[in-house]
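All protein chains but one are shown at their positions in the complex.
Right after this comes chain A.
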Amino acid sequence: MSKTMEELYSPLVKGKQKAAARNWNSSKLWRKLKPYLYLLPAAILLGIWMYKPLIHTFYLAFHKWSMVPGTDKLFVGFDNFTRLLQNEAFAGAIGNTVFYTLGLLPFSIAIPLVLAVVTNQMNPRMKNFYRALFFIPMILAPVSVSAIWRWLFHPSNGIVNHLLLKLGFVQEQIAFFSDASWAKWIILLITGWKMLGFSTIMFAAALTGINREYYEAGAIDGAGSFRQFLYITVPLMSPMILFMLTMSLLFSSQWTFAYIDILTTGGPYGTSTNIYYEMYRFAFSNLNVGVSSAAAMLFFVLFGLIALSLNAVSRRFAFYDN
């Protein structure tokens, strides 16, 4: 077999070598350039729309500018940063960011993990049916979702207020989006609603990869279901858990952005805003480019550090079944 292959290919190879020898220099250069040529379209677009703007934002963070074309950018040093840190609204936004980030963890980790484990042993047809349904919130657009929830929670005519009144839970209708004690909870609820089905499916997929023999061994050693969950399931799921944890911690404030903008615009009195929404407002409502850029840089670095440490944690603790 190998001999016939050799015979088949040798004329071709020889021909190639000859041609190659003839213009050795240019073809060598060509081969050296080729990888970069294939990378070029991506590199150009990334350069123009990702790296250059990032550097530009860094530059803008030290300048005062109002985005008006033709006006000069005034160098102000660290002024934007100090103004940012003294801004009370921004302190509140940081608090809310923490609220959203931690508040989303039950929806992205705890509940889905339990649901995935509980439903693991189902007949596959039913499982697929359920999966197909509770995946739907994930693929819907944030704007459509906001419109629906705005109607559900409408202060005077929404179905939720209808039910609460009828069942006697409340005496008068709740203005969910303009009541400071409700607004951020509703936004958290919507974000969680969108996340729940997706996380459950991710964990369910990771569960099917676990070898059943571990559970049999555990059962023989007398471990009940809870201990099996704690000592077998959780360690073997740790890569997926850490992955979802990373996603959730890094991106939950970005996921809430659209809901904040459409449902509350950060109000009432800034009680539902978060850092990303404030950056947007600094730039496009207050036309204060410098402060917006300073905030963006600050949190780019901060989240970068969080990502790095999470990465280190997952390297140290994630348990892989080889």
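Here is the rule we use: contacts are C-beta pairs under 8 Å (C-beta built on N, C-alpha and C of every residue); 3 or more make two chains touch, one makes a residue touch a chain; residues count from 1.
Heads up, the rule we're going with is that contacts and distances are computed from a predicted model.
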item: Among "Lipid II isoglutaminyl synthase (glutamine-hydrolyzing) subunit MurT", "Carbohydrate ABC transporter permease", "Cell division ATP-binding protein FtsE" or "Ion-translocating oxidoreductase complex subunit C", the UniProt name of the subunit that does not appear here; value: "Carbohydrate ABC transporter permease"
item: Full-complex contact with the absent chain, from A:N25, A:S144 or A:Q171; value: A:S144
item: Listed residues A:N80, A:N96, A:T200 or A:T233, member touching the removed chain; value: A:T200
item: Which residue of A:L29, A:V98 or A:A132 touches the chain not shown here; value: A:A132
item: Residues belonging to chain A that touch the chain removed from view; value: 9, 12-13, 16, 32, 34-39, 41-43, 45-46, 48-54, 56-57, 60, 67, 69, 115, 118-119, 121-122, 126, 128, 130-152, 154, 157, 159, 162-163, 166, 193, 196-198, 200-202, 205, 243, 247, 250, 254, 257-258, 261-262, 276, 279-280, 283-284, 289, 292-293, 296-297, 299-300, 303-304, 307
